[in-house]
Structure formats: structure tokens, C-alpha cells
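What you see is the complex with one protein chain gone and the rest in place.
Labels run A and B following the written order; every chain starts at residue 1.
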Amino acid sequence: MLKEIIQPENLAYKKTELMTDTVLSYCPGCGHGTIHRLMMDVIEELDAWEDTIGVAPVGCSVLAYEFMNVDMQQAAHGRAPAVATGIKRCWPDKLVFTYQGDGDLAAIGTAETIHAINRGENIVIVFVNNGIYGMTGGQMAPTTLPNMKSSTSPYGRDVDMMGAPLKITELISQLPGAYYVTRQAVHTPAHVRKTKKAIKKAFQNQIDKKGGVSFVEVVSNCNSGWKMTPVQSNEWMVDNMFPFYPLGDIKVDGELVTK
Amino acid sequence: MGELKLMKGNEAVAEAAIRVGTDAYFGYPITPQSEIIEYLMAEKPHERTGMVVLQAESEVAAINMVYGAAGAGKKVMTSSSSPGISLKQEGISYMAGAELPCVLVNVVRGGPGLGTIQPSQADYFQSVKGGGHGDYKMIVLAPASVQEMYDFVETSYDLAFQYRTPVLILTDGVIGQMMEKVEVSEQKPRWTDEEIAKNTPWATFGKKKDRERNIITSLDLDSARMEQHNHHLMRKYEEIKEKEVRFEKINCEDADYLLVAYGSSARISQKAIDLCAEKGIKVGLLRPITLFPFPEKEINEMADKVKGILSVEMNAGQMVEDILLAVKGKVPVEHFGRMGGIIHSPQEVVEALEQKIIGG
Partner (left out) sequence: MAKIKGAIVVDVERCKGCEVCVGACPTNVIGMADNVNGKGYHFAYMADADACIGCTNCAIVCPDGVITVYKKKMTA
């Protein structure tokens, strides 16, 4: 019976070949792998893989170029939007994206993020927000929630000392150069499908030269940094991250979404 | 003879950038080199050649735009002055590690810190010893005239792409700001997409179906492979040391004493050796044109012929250390130089030679 079903003509889903066969360096259950695959799915569906150049950040996804089977550059910490600017200005007809975490994009790279968006660079920025520095061992990020514990806020983030978590996505949505700004997640099949649509819209905007950055935030888990099982971390994310970082479109076609 | 123009050194760099077919310039204003980006913006190179000129939000962003464009196979450059070059060091280290070609210009001002906007040669160490983190070098060219400011742009691109390395034009506020006659070259077209594919097959401009993806990175978490990469870089620098040393010798044939100086300091030293000749002292000048690779062999050979060597630099004594290494103790080597943006006079150089070398 199973043999009858498992036949090439019955194939319903298989990982895209734009993901390499290299084993992902991410922890079990980490959303990075899902987001990588969605991006490569989209590039494949848009038949754009010969014209795509990606920029990997510093952080857990520093090795994104090992997994995404397109031309890739690895940028210095926080500088991916500047690197992408350099590529896109010289190759305006190519598809250029950055893939960045919250430490990279919202702390050390805040200036590059804001100015690339303010210039309206016609690029896609995928921003993975898990509220922590994963790669370096779970330190506090600009997006770490109030009272949330990390290795550099072992008693919880004290907002009197460290300030409130930075809602960089809402912040950049105010800039005229931001054309499409959305916040998504990938912890359930329904959310995965919505995120894929968002990523596809972002790349389609770039192809159509809509004039501005398409910015997709994905709120994700960090079970190692949060010290939970993968499934627990997804539940914790729903209960704690989503109230502070609500999902949904923030700006569509250059217009802020009013709720 | 080509067309002659009267230009500032900074303008010559900018005009050369356009005429040699630069694809992009990314910069950030800082005295005394802002004329480079100002000239480029005014010239509308986008209309002349299709060249991109962009004012970045910082030196840090500018060098990373250079990284991106260079990694995508383009001829790209940036310029700054000392504090701004310090900010760019991270990006330069990444480019050296990822083996990306680019042209950098440092119009040096006095330091440390914010220092002064007046000329200096105090960035010698930073330029020739690496500058940023990790084991690397870059080729450093030191122009001594506005014509060389112009000519060295193309030379730098040639070297940058031949060796896949950043190349630095190390100059200062004197050369950057002074006006001289320049013979400019004919406009060269920028590389076509086909030429880019041929000249930079390693670059990221889209993975065609017939090749593996290209990756621009300086990272390798495997220490054994990383050491191999370091060895590869060291072999490249050895080849550069073997093949690319450039220098100029003036009145060295029967000299009793030798001045070693580069850039604007070499111009002053040239006047100083004339003053010495009037006094009956036979002094030669060796002007390194490449500071890395350093003309160590030639200086070592000169040490067999002269009684002493004076390193003349607008700093506290930096190149003198490389001269000492080259001379290997054969003859006395001393340093003379002013700092803080003060330019020494030829008479001061002669006095220093008399006191530190001839009388010493």
C-alpha cells in the first residue's frame, strides 16, 4: 500500500533543490531552516535563481550561504543592507536580499538598516526576530522582552536600565522608502503558508521595481537560548512574543495599514 | 600628448576614476578629501559612463557598499581621510579575507583622534602593517604629484584585480589639495556583463545553471582550512613583494648619504638634497612608490654605498622601522619629521641630516 503511494508521480512535497543538501547548522526546531526554505521556494517559483544574489549576516544564519543554493555574500555584522546596496546599485536588474537576525539588524546594524530603507533601495530584507543573540550563546538582544532572561540579563531585562525592546519594524515602517512591511511567523503550517505569501510578495515587489524596501519580519523561536524544547518554545513565543510583536501587515503598497 | 588639465589632487583621483571605467564610488565626506565625492557628484558620471556615485550614511556603510559591489564583480572605489579610514578597517579586513579587489584612497590628516585637518603621514603603520584585524596586507601606493594621483587609480585597479586584493592610494592633504598640471587619459568604457563574467568568474552576479554558486566570505569555521587560506594569502603577499616593488632613485649614484621619503615628504626632500649639493654634501633620495611592498632590497643595497640614512616622514617615525629592518644595522638610520599637520621645510631636513647623521 505505502509502496503504491510513494511513487514519483504522487509527489506532493519535496524540499526545493535551491536548498543544498548540507545539514543545517541550526538547533532542532529552529525557525531559520523553515524561513530559508520558504525563500528558496519563492525564488524557484519566480524562476529567478539565475539572477538572485543574497547577503548573509553575522549571527546564527552567518552560514546561510551554505544552505541557499544561489550566489551569496557574507556581510560584516550589521552591514548587510549596505552590502546589498552596493550590489543592487551596480546590478539594478538582479534580485538582491538580505537575511538578518535581530542583533544584526536592530542593534549593530541599525544605521545601515534605517538608511538603506530610507534611500528606498529596491531590495528584500528578511528579518528574523527571536529576541536573543543565538550564535554567541543567548545574550540580550534589542528585541529581548521586558523581564525576559538571557545570559546578559540573568535576572530578566530591566527596562529602567536597558530601555524597552526595540520595535524596529514599526519604526522603519514610517519611512517613505519602506514599500511593504509585514510581520509573520513559521511555527504552524498556516503561518508558514502566510509567510511564504509575504516573501513572494516582497520579491515580486522587487521584480516590479515598486521603489522601496520590502521588509518581512519573521518572529521566531530560539529554544536553545530560551532554554526550552522546540515545541515549548513555539508555545512560549505565541504567549509572550506575539502580544508584543503582533503578526500581520504593517505597510502594504507604500500605505500604512490602519487597524 | 593627451589633454592637459589644471587640477587638485583630489579632483585628479575623481576624474581618473571616471575615465578608467569605475563602476561605482561610495563615500562619506571628510576633510581634506571631500572634493573627491563633490567632484564626482558635479560631473554626473552616471551620464558620462553609467558610473554609480552614492553618498553613504557613514564610512562604515561606504566600505560595505564597496564590499558588496566588489563581490559582485564591479570596479569600485572609496576614499576618506584618517579617522574615516579607521572606521573602514573592519570592512577592509573582510575584503582582504574574502579577496575582493577595490581601490581605496586615504588623504591623510594629523592624528591621533580627530587630530587636525592638516596634512600628515601618520597612517603609515595602519596602511602597510594591515590596519584591521587578522593577518593581511594590502598594496599601498604613495603618489608624490597630482599626475601620480591620477595615474595610480588605473594602476591600483590593475593590481587589485590581478591579485584580488584591496589597493590603497596613501596620500595626504598636501597632494590632495594642491593644483598641478595633469595629462588625462582617454575615456575607457566600463566592463560589459560579459567582461565581468570573464574577468571575475568568482563573483556573485547570479548563479548560472552551468556553474556552482559563488560565495563571497571571509569565514571558515574549520581551522585547518582557515590556516590554508592564511597560507594562500601569505603566498600572494610574497608574490606581490617579489614582483610589484616600485620606487624612484634621485642622485643616488655617488651619494654619501641617503634620504628615504615618500609622497609630499619626498618632494620636500628633493629640495633638501639640492640644498645639500650647494653645500657640497652628496645626498641621494630614494622615494618608495609602493610602501607595501616596501623597497627593502634596494634600501639594503644603498646601505652598502652610503654612510647613513635619514627617514623623512611627517610623523613620529614609522617608515624608519621598515628602513631599519631593511638596512640590518649596516649604517646608522635616523628619523626626522614634524607632526600635528606641520610640514617640515627643506632647511629643517638638511639640519636634521647634518645633526643626526653627518655629525652623529
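Things to note:
Just so it is clear, a contact is a pair of C-beta atoms (placed from the backbone, for glycine too) under 8 Å apart; a residue touches a chain by one contact, two chains touch by 3 or more.
Predicted model, so just to flag it, every value in this text is computed and none were measured.
Under the touch definition stated at the start, the shown chains contacted by the missing one in the entire complex are A.
What chain A contributes to its contact with the hidden chain is residues 1-2, 4-7, 10-15, 19, 23-24, 26-34, 37, 186-189, 192-193, 229-231, 234.
Everything below uses one rule, namely that only the chains that are shown with their structure count from here on.
By the touch criterion stated above, chain B contacts chain A in their complex at residues 23-24, 26, 52, 54, 56-58, 60-62, 64-72, 74, 76, 90-91, 94, 98, 204-209, 213-219, 221.
Interface residues of chain A, counted against chain B in their complex, comprise 49-53, 55-56, 62-63, 65, 69-76, 79, 82-87, 89-91, 94, 111-112, 115.
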